[in-house]
Structure formats: C-alpha cells, structure tokens
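These notes concern the structure reproduced below.
A protein chain is absent from this complex, but the other protein chains hold their places.
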Amino acid sequence: MKTLNIGLVGYGFMGRAHSNAFRKAPKFFDLEYQPVLRAVCGRDAAKVKAFAARWGYETCETDWRKLVERDDIDLVDIACPNDMHRDIAIAAARAGKMITCEKPLAMNGPEGLKMVQAVEKAGVPNMVWYNYRRVPAVTLAKQLIDEGRLGKIFHYRAKFLQDWTISKDLPQGGAGLWRLDVKVAGSGVTGDLLAHCIDTALWLNGRIDRVSAMTETFIKQRKHNLTGKVEKVGIDDACAFLARFENGSLATFESTRYARGHKALYTFEINGEHASIFWDLHDLHRLQYFDHRDEGRVRGWRSIHVTDGDHPYMGKWWVPGLQIGYEHSFVHQFADFLQGIAAGKPASPTFRDALQTQYVCDAVLKSAKSSRWQKVAA
Amino acid sequence: MKTLNIGLVGYGFMGRAHSNAFRKAPKFFDLEYQPVLRAVCGRDAAKVKAFAARWGYETCETDWRKLVERDDIDLVDIACPNDMHRDIAIAAARAGKMITCEKPLAMNGPEGLKMVQAVEKAGVPNMVWYNYRRVPAVTLAKQLIDEGRLGKIFHYRAKFLQDWTISKDLPQGGAGLWRLDVKVAGSGVTGDLLAHCIDTALWLNGRIDRVSAMTETFIKQRKHNLTGKVEKVGIDDACAFLARFENGSLATFESTRYARGHKALYTFEINGEHASIFWDLHDLHRLQYFDHRDEGRVRGWRSIHVTDGDHPYMGKWWVPGLQIGYEHSFVHQFADFLQGIAAGKPASPTFRDALQTQYVCDAVLKSAKSSRWQKVAA
Amino acid sequence: MKTLNIGLVGYGFMGRAHSNAFRKAPKFFDLEYQPVLRAVCGRDAAKVKAFAARWGYETCETDWRKLVERDDIDLVDIACPNDMHRDIAIAAARAGKMITCEKPLAMNGPEGLKMVQAVEKAGVPNMVWYNYRRVPAVTLAKQLIDEGRLGKIFHYRAKFLQDWTISKDLPQGGAGLWRLDVKVAGSGVTGDLLAHCIDTALWLNGRIDRVSAMTETFIKQRKHNLTGKVEKVGIDDACAFLARFENGSLATFESTRYARGHKALYTFEINGEHASIFWDLHDLHRLQYFDHRDEGRVRGWRSIHVTDGDHPYMGKWWVPGLQIGYEHSFVHQFADFLQGIAAGKPASPTFRDALQTQYVCDAVLKSAKSSRWQKVAA
Partner (left out) sequence: MKTLNIGLVGYGFMGRAHSNAFRKAPKFFDLEYQPVLRAVCGRDAAKVKAFAARWGYETCETDWRKLVERDDIDLVDIACPNDMHRDIAIAAARAGKMITCEKPLAMNGPEGLKMVQAVEKAGVPNMVWYNYRRVPAVTLAKQLIDEGRLGKIFHYRAKFLQDWTISKDLPQGGAGLWRLDVKVAGSGVTGDLLAHCIDTALWLNGRIDRVSAMTETFIKQRKHNLTGKVEKVGIDDACAFLARFENGSLATFESTRYARGHKALYTFEINGEHASIFWDLHDLHRLQYFDHRDEGRVRGWRSIHVTDGDHPYMGKWWVPGLQIGYEHSFVHQFADFLQGIAAGKPASPTFRDALQTQYVCDAVLKSAKSSRWQKVAA
C-alpha cells in the first residue's frame, strides 16, 4: 500500500472534520493509499501541538510556507479561513503538492481563477471540500437525476437557514467568529452557506445563467474582537436570489443567519416533469422522492431511509436502518479523492468546478448591490 | 325522489354529527332518497327545542317510545348514551323502523345479540356508526388489502390515545361525562375507543380468535355529578391487549385516556408479506404505504395525500390537495346507507357486524379480570 | 332573527364552496342573521336549475343584471370567473347590495380600484373570499404575531405549488379550464395562487414595498376549448419573486403549476427575533411554532394540532383531536361576515384590503416583464 503524507493547515472546526476523515476513510473503504498525518500547521504553537497530540500528527508547523515546502508532504490540506486560501494554494501548487481546500474556494472569482490556473499549470490533483455532495441521500439524488428519472427540470429551490447571529451582542472577528468579519470571510451567508447550495445545484442541475438578488445586514455594527472597537459589519446576514438555469428551469435560493428555529437547515427541492426530489440536512439520512409514474391511488412522497447496502457509500458502514451523520460526508469525499488519485481521475468538485460557484456568488453580490439581474461569468 | 323521514334520539355530540351528515349527504352525493328531519327526541324539552330549531327538525319529542311509534318516521337514529341503545333499538325494530345506532352497539355481547335478533326478525335495514371505516384513507386501506397488495398479513397494531381524564378533579356522570359512568357507558376506553379499533381491525383483517388483556383505573374514585357523592370509578381508564387473528397474524391493541399529548390519536398499522399500511386519525387525510416491490434504491414509505378524485369518496368534494375532516366520515356512511336501501343491500357495519366487536370487547374485559387468555365468541 | 337574502352568481367550484358555507354557518355559529338562499344565477339554464335544486336555492336567473336588481336580494355573492367581477360588483354596489366576491378581486389594480370606489361610495358591506385567513391555524398565527410573540420580523417565505397543468395536451379555456385563459383569468399563478400568499402576507406582516420577479410559461401554445384552435398561452405557469416589506423583513414568494408531487401546497414561514411560525395547506389543521424563549435543552418546533376549544373557531365544531378541512374556512369567513354586519364592522379582507393584493400582483407582473425591481402602488 502506498502512503500519502498529509500536511494540514488550520486546526479549527474544519481541521477536525478533515482529520477525522483522514483517519476513518481507510478503516471503512478499500484504498490503495494509506494516509499519514505528517504535519499540522497553525499560528498558535501551543494549540497546534495539542491538536497534533490528539489527532496523531507527527510534527507541527507555525508557518504555512514552511509546511508547503517540506519534501515529506504529498498533500496540502487547506482548512484555515478564506482569506488565506489563495496564497497557500498557489504556493502549494508551485511546490507540486496535491491540494484539498476547504470551501469556498476563494474570497471571490478573480482570486479563484488564479488558484485554478496555478493547480492546472502544476498539474496537481485538487479538490474543494463541498462535502454535501457526498451525503448518501444527495449522491442518490444525483444518480436519480442522471438516470433521467425526473425528466425535464422545471424548478429548483434551495435554502440554508441558521439562527446563531441574531443577538446584537455577538462580536465579530477572531477565533470562531471570523465568519462575521468581511475582510477574512469575503462575504457572509453568500460565501459561507449559499456556496454550498450553489455547488449542489450546479452539480445536480447544470449552469446558472443569471440571477437577481437582495442582501441584508440586520445588525449594522458589532464590536470587533481583534480591535476591541465597534465596527461596521461588512458581511451579508441574509441573501436571497432568483435564478435562471441554462436548462430553462427557474430557481429560488435563500440563506440567512436570522431564521429562528433552524440551526443548519440546508434543504433543496427539484421538480421535474416526471418526478421530484427533496432533501434536508436536518434529516440528512433521508431522501424524499415523488414519482408521478406510480399508480394514481397509491402515489405519494416516499421517505427513503438512505441506509441500505445499495445506497451510495452505505454498504461500507453498518446495517440497514442505522444512520450515519454529518462527518461521514467528509470521509466519503476523502475516500473518493484517494480512489481518484489511484485511478488518475479527478474527484469532484475540482478547483475549476468550485470556481463556477464563486462566479455565481460574485454575480449574486453584484446583483444585490446594483438591484439588477446579473449574468453569471463562465 | 323518495323521502326518508328521520327520527333522531339524542342531541349531544353525536346528535350533531349525525344531523350534519343527514343535511350534507344529498348536497354532495347523488342519492335516490331525500332525508327529511322529521323529529328529534331528548329528555330536556327546552334543549330539544333549541336543537330542533338550529338543525331544522320539524317536531320534538321527549319520550323516545312516542318517537318510535310515530307513523311519519322511517328511520330511527340512536345517538344517545349506551345504556339506552338496546331498548330503543328493539322497540324500533318491532315498529318496523330502519335503525342506525351510534357505537358501541350495546353495553355488552348478550345485549347486542338481542338487538341483532330484533332487527333480523323485523327485517329492517340497520347500521352502526363506526364512522372511521368511511374516512377515505381507511377505505383506501381496505381496497389495497382486498386487492391482495399486502400478501399474507403478519402483524396488526392499533392504539387510541387520549389525555382528557388525567385530572383527579374531573367528576363522573351526567351530561358530557357519562362516558366515565360505568352504569351508563358499560365500560371505559374498551367500549368507547378500542371498539373503534376493533371494528376497523375486523373489517380489514378478519376475525380475532383470542386475547390477553390488562386494564387499569388510575383514579379510583371520583365525584359523581348525579349523586353529588364521591363514588368508585367502575370504568377502565386504560386497556391493552394482545390478540391472535384467525388468519395467523399477531396484534397489539391499546387505549387510554392518560396519554399526555394525544387528543384522539387513533392509529393502526398492518404489516404484510409485500406491503405495509399506516394510518393516523390526527392526520386522517393521509395514508402511509410501503411497497417492498418498489425498486430497492427508491423504496420508502409513501405519504399518500388522500384527496384525489380517484380516492374513495373524494371525487364528490373539492379539488386535489384540499382536505376534508372528521365529520365527512359520517356523511359518507349515511350516503352509503341511503344507497344501500335504494339497492336493497345492507351498509356495513350492520348490527351483526358490530356484535362481533362487542364479543371482542367482552373477551378483553374478561381476560383483564381473569388474567388469562380468552377465546372470542362468534 | 333577521334574514339575509343571498343571490349567488356562478355555480362552479366556488359556487359550491360558498353555498356550503351559507348552509353550515348557522348550524355551528350563533348568528343574528339567517341566510336565505334566494337565487342563483348562471348562463346555462339547465345547469343553474340543477344546482338550485341540489342546494335549495329558491329561484334561478340566467342574467346577472336581473339578479342584481331584484328587490328580494340583500347580498350578491360573486363566484364566477375573474373577468366578470368588476361589472357585477359595480352594478351590485349601485343597487345597494352587500357584496362578497371571490378572489382575486379583479383582473388588475385599476379594475379593482373602480370596484373599491363603487362599494365605498355605496357604503355597502363588502368582502373578498381570501378564505385561508380563516383556517384556524392561520388565524392562530395572526394572534401570535399580534401578541408580539415573534418580535421583530426578519423573514417571510411563501409558496403555492401545484402540478395539474404539466401535460402539454391539456387545453385552455372554457368550463374548468378558464384559469389557463388569460382573457378570463387575467394572469396565471400570480392571480390564482400567489394572490392567496400575498393576502395572507399582508395580513400577517404588513405592506410590501417593492418586488423583483420572474415568470415563465413552460407550454407556449395550447388548444383553446372555445375556438378549437391552438392558441398562444397568455398566462404565467410559474412566478417567483423577491420582496421587501415595509417593516424591513425580506421575503421570497413562489408559485407554479409545474411542481410534481404537490397538489395544493400553500406554505408560509415567518422568522422573528424570538419565534418562528410555519404552516402548510396540506396539513392545514397544524401550526408549527418554535419559541426561542423555551429552555434550551427542550427547545424544538412544536407541532400544534389546532383542534382544541381554545383555538380560533374550533370551539364551535367537534372535540379536541378531530380535524376540520378546507371547506370550513369559508364557513368561518361567512360567519364573521354575518357577525360583522350585525355589529356594523367590516369583515376582512374588504375590497380595499384586497386591492392592495392586486397592486402587489401588478408590480410582480410588471417586474417580471421589465426584469427590474418595482415599487408597489399604495
């Protein structure tokens, strides 16, 4: 078995999710590569050390430039805030490393384009962690669509609702709260949450042609944790947009952090000529499926408990009826990545795939600012 | 169009439900008989008069014996407490009237048998208001079973849960509370609620052979509204039983008025070799259906919104997607009764059908008392 | 008791729904007025006669102008297609009749304004049948909002999804299909379905300031039943729009007749600072309610089975746990109308209330055409 030496940058929420995936994938999937947790990098030496001890990383770094240049690293995994993705990715590509990068790919489209150019020039395997594609129910949705079961698509609707920033006393910036700091995050719910919705949509339903959007920042000023001062909030707290897909279908997208009662309610629904699909992150192990070709009297939405051996990825886990959770989507994606490099085939979404999501986000933000429909770049 | 002159006995909850059915049936169904609300009878003259005025009954009576003997009455509808069913029904049969009787048929099996003998001897159309058979989703379940879709039946489970008698301060007896008075009701949840579950079960799954039951009276004494004294409570507050059907399937039945959170949660589920069915009174317009013959990957419980034109009775109401409610089950049952007399065919359940439910109730109560399995009379 | 003589125009789906309400309201509500079904009017004499016989209308008319001028009519109820609302309403107002009009009020805002001016000038009681306000769960939502339980509102989202016009073989025009004929309907889903969503939204959340919309007509040509020729389809099959309310909240609205699996799925959700509400026409007897002030560990969406005596209107029906259906919303609205005229207070929505919905529809259609945000007239 070949080894794959991993250098992780970032030890926060995503650093844990990725590390868990690195460790679990070979226990449940048959892989040609054995991941080795060679190094983890972060700015706070003590915290990096503690993280390395817990997760079994062999060494620590506090400067990502050093990590990127180490000869004993095959894969650089970028799990730090958005504003650092570009520089790390470009440097890693130049150093000939494989790269897996947390989403969103970049702060915006132009940044993303440079990253795409870098990895494509270097010819290194690359992937962005839009993990929801690998929730078995979502992968099943993809299968059903690709098999033509839905027929012509008329409608797509997605939303991602949270409620964790409603309090005006919540500060912005710093550890755990960089998602509220526009300089670090690039945008608010658009890049953080809608990017997920858009990635899935592009995968399932093809290109988006144009959008009309609105955004809102309900709390205009918050204390900034790094400066200690009350500062203007630059991110979008909420964003909704209309979209037209290239295949002629109509879509609505919405995301907010001001929807009481919803912690991470990512849902999507697709209505086709023959069948419809609905999925919900709060019950991620189920897929709702309606098939109009069923006999009339017994036609109904089917609640598919996606835990059977013939469901995507599920044959690798437990027995029918026993659900898996959020973290497993990362395990699946990493297993697919390893199988991809073994087979010489890219695992989706690549940087280029993810760039398209970035372009949609850019068009959304531009539309919200201009109050006009915007064409999406391609 | 022929007229059918109705004489109603009782003006309580069921008097209203029946009267509403009498009035609505000809508006929505094509019937050969036009019901005429000729008379209503009750002990309190003022209340009877007010009821007659509201519902359009032409005349009033305060003695049911007079009502039963009136020449201008074709159908005697019995909607008064259980302890009066027998005498009224037997007198009405002797007078040659058609009879519709609120459930349960009688206080017990022997009483019920006499009623059956009376109506059969008189040769008069007769029916018991086990209305849940005519909820469209339940009728659809019957159709699916009769079509053989479930295959061999392995399991039946039913429950009817309420929570309205938990307070120890609730008195027993008198208007609105006669269901707690064993002398009037005959039994507690067994005759009031389980009788519904048993009726549906016999209809859908055939005869019950034997039962093992337990009952409980949580509040042993309550003030009696008629005597003003604290008296022993004679009814069962809760009852659960195991059963074996003649077709080899196993069953559990349970009912209680001590299930917090459930107002009238009547549910049943049937598991067959090929398919299963679930229904719930709290969402009575839906039928849950699972068919194992569906393709594996997209197999799931189907939530059938039973509001389409090809669903039982629904073509007579509104448009697909618009639900009907509780009261419509009575309308359907009365329409079926009228169509039955037009066609010379009995509408189910007849007194004889309902007698079988009475025998199961008797066996249940006997089993609970003896702590032994009991064979059901036939 | 006073009588109220009703003259109904139209004997289709809505003619039945209204007639049922006229008959049932006095059976279940305590009213000072007794409705009398004096006359029904329609173009086809034989059909009108049959309808009158079934529902008990005393007389028939085939020319609405005659009906409007009859001295023995107090209330003109308009239940015919949209293109006739204006003329009938204005004539009825001039004749001093009370008027209840099926929704949408008119073909467009300017038409609606003339109707408002007519009824206000005549000083006659008037109401539009936006019946969903009177579904008990929706009325309960209104109560909770008015009591301030939600706090500041951040988001409103509504949709109304159907799937009955997907087939390209479905013709347009004529009985049962006039909703596809733009000359009769005025618009497609915007006036038919979104009008309901907008009416509820204005009631619950106040004025809408501006909108950005898109519409689509998936099937461009259909056979016209009246001409027998294939003609261009002028209605919108689908419409989605973004909206800003005057209270600062953001909204998404969507409607379509191309959503497989949904027969009449009208849903709305409101997210406030403290609490959220969700409702769904397919389970209209439930209200989902989330209150953030609940203790953290046991916080969750509450599924309120709106069938208790302390829920709006429900004390008049059966007992807790027993659901009512679609038709009851009309009964409630008519009971409120009668109580309103007894008390000298208008029952909502009046023509003027409904005009505001018309203005939103106009802005939506204009925005879809212009691809620009549009201000809503007031």
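Order of writing sets the labels: A, B and C. Residues in every chain begin at 1.
In the analysis below, contacts are C-beta pairs under 8 Å (C-beta built on N, C-alpha and C of every residue); 3 or more make two chains touch, one makes a residue touch a chain.
Because the structure is a prediction, the values reported are computed rather than measured.
Asker: Could you tell me which of the visible chains the hidden chain touches?
Answerer: A, B, C
Asker: With the missing chain put back, one of B:Asn108, B:Asn205, B:Thr256 or B:Thr357 would touch it. Which one?
Answerer: In the full complex, the listed residue that touches the missing chain is B:Thr256.
Asker: Using the touch definition from the top, which of A:Ala251, A:Ile324, A:Ala347 or A:Leu365 touches the missing chain?
Answerer: A:Ile324
Asker: For the chain that's not shown, point to the residue among B:Ala21, B:Val128 or B:Ala238 touching it.
Answerer: If we include the chain that is not displayed, B:Ala238 is the one touching it.
Asker: Please pick, from A:Leu4, A:Ala17 or A:Ile145, the residue that touches the omitted chain in the full complex.
Answerer: A:Ala17
Asker: Since one chain has been left out of the picture, which residues of chain B touch it in the full complex?
Answerer: Touching the chain left out of view, chain B contributes residues 154-155, 157, 159, 161, 163, 166, 212-214, 216, 218, 238, 240-242, 244, 250, 252, 254, 256, 258-262, 271-276, 290, 292, 301, 371-373.
Asker: Please give every residue of chain C in contact with the chain that is not shown.
Answerer: With respect to the unshown chain, the touching residues of chain C are 140, 143-144, 287, 289, 291, 294, 296-305, 308, 310-311.
Asker: Can you list where chain A touches the absent chain?
Answerer: Residues of chain A in contact with the hidden chain: 13, 17, 19-20, 23-24, 26-27, 54-55, 162, 164, 262-265, 281-285, 305, 307-308, 317-328.
Following the convention adopted for this analysis, only the chains that are shown with their structure count from here on.
Asker: Report the inter-chain centroid distance for chain B and chain C in whole angstrom, where each centroid is the mean of the CA atoms.
Answerer: Chain centroid spacing, chain B to chain C, equals 36 Å.
Asker: How many angstrom lie between the CA centroids of chain A and chain C, rounded to a whole number?
Answerer: The answer is 42 Å.
Asker: Could you list which residues of chain A touch at least two other chains?
Answerer: 301
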